[in-house]
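Missing here: one protein chain of the complex. Every other protein chain is in place.
Take a look at chain A:
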């Protein structure tokens, strides 16, 4: 008798098994992300293609007012030179198209754009949200589990009468303070992580939960800061995708990466 048959038989014949089936703790966790603030750099082929489109656009276009003006002025200047006509004072006082262009270029060059690499990038400040502006950042908090501290998404047990989403909202408030404004993406969890408690911490009785199911809810960071006081001894950090692996356990990371949106 193979395994499938046995399991079917078990389902068919065991009415009592349903009642005393394994019990799981239900937990909600918040997958809070800061979305990219800056657009990414174009890669090789994108740059080439956009340059080609710009070329074709220019070839098919007509001349602008500025170009027409520029051409007539150069023509006039040539005429003036060749025939050495008397200079019209009114015309010389006018700003020529070339002058205008120079002034515009000058103004553009003087303008200082904010750098895409911020102070937080240079200091590698993991708690600062202004790091890696063109990437996703994910909030991790340090939590005590059994006898050790681990990094994980903020999570907590579900209370009676709460839906899972309400649990997630409460957990985030409890862990990170009220200052954080976020937008949850919906009532449904986006992923689950199931794990069994280690044997030495589980009560010997049959009734107790054997493990926990953590349901993840995605949320987008809108504004505010994580409250330092609220966290007490706990720590937090905002991590990019490529930094997650080193902070999380392999099993946990595998589960999380199932529902994270890829970056280029």
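The criterion applied here is as follows: contacts are C-beta pairs under 8 Å (C-beta built on N, C-alpha and C of every residue); 3 or more make two chains touch, one makes a residue touch a chain; residues count from 1.
Going forward, contacts and distances are computed from a predicted model.
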item	value
Undisplayed chain, where the name is taken from the UniProt record, one of "Ubiquitin-like domain-containing protein", "Late endosomal/lysosomal adaptor and MAPK and MTOR activator 5", "Phenylalanine--tRNA ligase beta subunit" or "Large ribosomal subunit protein mL40"	"Large ribosomal subunit protein mL40"
Omitted-chain contact residue, chosen from A:80, A:126, A:150 or A:165	A:165
Absent-chain contact - pick from A:63, A:122 or A:196	A:63
Given A:24, A:197 or A:253, the one touching the chain that is not displayed	A:24
Residues in chain A touching the chain absent from view	24, 26, 35-39, 45, 48-49, 52, 59, 61-63, 68, 112-116, 118, 130, 133-134, 158, 163-165, 183, 185-192, 194, 213, 215-216, 220, 258-259, 261-262
